[in-house]
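And now, chain A:
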Amino acid sequence: MKIHPLFSTFANAVKKAEIESDKICLVSDFLYQPKISEYLGFDLFHVTRGRSIPFATGMKLGNPKLKVVVFVGDLITLGGNHFMHASRRNMDIVVICVNNFLYPKINGKKSPTIKSAFSPYSVFERPVNIPHVARSSRAVYVARWTALHKKELTESMTRALGKSGFSVIEVISPGNCYFAGIPASPKENELIEFYHKNSEIKNDEDTKNVEITAEKKIIVGKFFEKKRPTYIDSYNERHSKVIGDKFKIYE
Partner candidate 1 sequence: MNKKTVEIRFAGYGGQGIIRSGIIVGRAGAIYDDKFTTMNQAFGPEARGGACSSQLLVSDDKILYPYVAKSDILICMAQEAYEKFEPELKNDGLLLYDLDLVNLKNKRGKVKLYSIPSTRFAEELGQKIIANVVMMGFFTAITEVISVDAMKKSIPESVPSRFVELNLNAFDKGYNYGKNLVK
Partner candidate 2 sequence: MKETRAKYWRKSLNLSEFKIPKGKIHILKDRCKGCGFCVEYCPNNVLELSEKFNAKGYHPPKIVNENDCVNCGLCEMVCPDFAIWCTLDKEVCLES
Partner candidate 3 sequence: MAFGIEAEKEVIMKANKKDVLTGSYYIDGDVAAAYGAIAAGCKFVGGYPITPSTEAFEAFVHRAPYVGGITIQMEDELGSIASILGAVWSGKKAMTITSGPGFSLMMENIGLGAMLETPFVLLNVQRSGPSTGLPTQAGQADMMQSRWGANGDYEIIAISPDSPQEMFDYTIKAFNLSEKYRCPVMIMADECVGHMTEKVVVPEADKINIEPRRFYKGPKEKYLPFKPDKDLVPPMAKAGDGYKLHISGLTHDEKGYPTFSQTPDTKRLVDKIRLNADKIIELNEDEIDDADVVVVSYGITSRVAIRGIEQARAKGLKVGNLRLVTVWPFPEKRIAELSKKVKAFVVPEINYGQIVYEVERCAHGNANVVLVPHGGGFVHNPEDIFKAIKYAAQEKKKVEGIIEHKTELYRLIHEKNS
């Protein structure tokens, strides 16, 4: 079976981060390869569209020892609200958002990240600047790479896995059609290559400026990193302060 390149990148990152693969739990509503759990040894949950983040939230709170990783396609369509709020709470999960510019599974319907020139439907809508929304919602780690920035992406994933808090990595890995400026129906790898060539690494760039537009190059890089107590940290801290000895640290 062909494993999606993202999963192999991710598997490398897990190895590098030295995390026991048993403790890793993938939740996904989109990037979905049935046998991936068997091959890579993670638990995989495939849930309803848009609800992977709350599902992961519950999972993390249910067993804080788990490392919960969410693979989502369009993070902010149905699940935008969950994304914002999990980010605000600083739930300790890693979100790998695969920005396809469209839904690959369903006939290339537009998703909110497409810029006008990119799809026949999206002309009248602006895309969401995912890193900026993530940062504004107080995520602790925000990065963006194309799928071909393998080394950087692995590094980013390793970093995010090692970090506690809500980390967001946007991966530009488009589906295989509907892209303006490219001959009709290019192959997937051609597309990624196109993006790769048309991107520019600018680490620590202000997320305000990283909007994807048809006119300028796609800016990739690690944009933001910060430390902040996670939901469970604040829960433990606050409750042991107020309740005192009767409170048992939740872990």
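The rule is simple: a residue touches a chain if its C-beta (ideal position, glycine included) is under 8 Å from a C-beta of that chain, and two chains touch if they have at least 3 such contacts; residues count from 1.
These made the cut because all candidates are chains of the complex that A comes from, given by their letters.
Remember, it's a predicted structure, so these values are computed and weren't measured experimentally.
Enquirer: So chain A is shown by itself and the numbered options are 1, 2 or 3; which of them touches it within this complex?
Expert: Of the listed options 1, 2 or 3, chain A touches just 3.
Enquirer: Report the residues of chain A in contact with candidate 3 in the complex, numbered from low to high.
Expert: Residues 22-23, 25, 27, 32, 34-38, 41-48, 50-51, 53-63, 65-66, 81-82, 84-85, 89, 231-232, 235, 239, 243, 246-248, 250 of chain A touch candidate 3 in their complex.
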